[in-house]
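Below: the structure, in structure tokens.
Left out: one protein chain. Kept in place: all the others.
For chain A:
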Amino acid sequence: MTSQILDARDVETVFDRASARRFVDAHIAPYANGFEFEGRIPEELIEKMSAAGIWAPFLPVELGGIGMDMVTLGEIHEEVGRGCSSVRSLLTVHTMAAWTVLRWGTPTQREEWGRALASGEALGAFCLTEPEAGSDAAAIQTSATPSHGGWVINGVKKWITNGQRADVYLVFARVNGTIGAFLVPRRTPGVHVRPIPEILGTRASMLAEVTFSDVPLGPSALLGPASGFAAGMVLTGTLDLGRYSVATGSVGIIQACLDACAAYTSRRTVGGSPLRSLQLIQAKMSDMVTDVRAARMLVAEAGRLKDKGDPSTIMATWIAKYFASTAAAVHASEAVQIHGANGCGPEYPVARYYRDAKVMEIIEGSNEIQRITIAAEAYRELNQ
């Protein structure tokens, strides 16, 4: 334990892309296949991430953050996603919880949770999806009932990233005919966690099904207002940030595919020549180079609009996530193809990229939902 603490102290603070890259190359990327095999992120890495200040640097200084802008935050999430999508997933859901506390929390709630979330002392998770409700948030069944001045929560949340490890859950529940957000500490009586060990991708993201059985909560558990209008906004805002993080992580996957394929095709020969000399390989590489740049620019644009407080960031983020995750799935598939049988085995990381990229097309609003939303943009100016 002592050695881990000393080790964590040696970790450099992460405050921009370059420092994130150093952190990821030292502590994440070389071990990511192992994380996937074990199905979990080791506690030692979580401590190092805490020491690096990576969990919620966008929080203001008084809450333990450094007030980081969204463009820089996105670059850091991209670098983490380049190393390991499971680690980035933990970062994403934690970011959503911490941002919601910052944006919608009362001064008391910010004090209660801000520092713990900034330091990594408390890890957050985002609980929206249910066994019978995925991208259709309106269908959720989990309920919050007023009781003794506080609340009682009942329901089941499924596919909860970091559900196995998180200390506090941001739970969306039906309340007074609408949807409200609640902060539920994991140690509250009635919270039951069941790990989901087998999953297609992001296999180390410590997924769980979390059941809430008559979970008693005080009045300050409600985060933000519970009116129909406002609740939708809490959800929209939180998902928007999650989508942004997934978009950045998808860029990271494409970059990782590119790096892996450039190295492999330079080394591997066919008929005496390196694979890189084949035009069909060059075609695949050129598409990766082009798409990673395009996706990175879309993400940066969404980030810039966030930093300006510009409302058009929401659509920009939808588009960035749609483009980046679709491209990641395409290129991860090609990366496996380029690696041939080696791409199917455990020695190379591309099989992991392939599994993780598929998940990116589903989470934080499936790409079908994205396409419906983005298509509406095409007709908005015509038919109203």
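Rule of thumb we're sticking to: a residue touches a chain if its C-beta (ideal position, glycine included) is under 8 Å from a C-beta of that chain, and two chains touch if they have at least 3 such contacts; residues count from 1.
By definition in this document, contacts and distances are computed from a predicted model.
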{"item": "Per UniProt record, name of the chain withheld from view [\"Acyl carrier protein\", \"Polysulphide reductase NrfD\", \"ABC transporter permease YtrF\" or \"Paraquat-inducible protein A\"]", "value": "\"Acyl carrier protein\""}
{"item": "Contacting the left-out chain in the complete assembly, out of A:240, A:291 or A:334", "value": "A:240"}
{"item": "Candidates A:154, A:188, A:342 or A:373 - the one touching the absent chain", "value": "A:373"}
{"item": "Listed residues A:58, A:104, A:264 or A:323, member touching the removed chain", "value": "A:104"}
{"item": "Omitted-chain contact residue, chosen from A:214, A:310, A:347 or A:368", "value": "A:310"}
{"item": "In chain A, positions touching the absent partner", "value": "104, 106, 224-225, 227-230, 232-233, 235-237, 240, 308-315, 373, 380-384"}
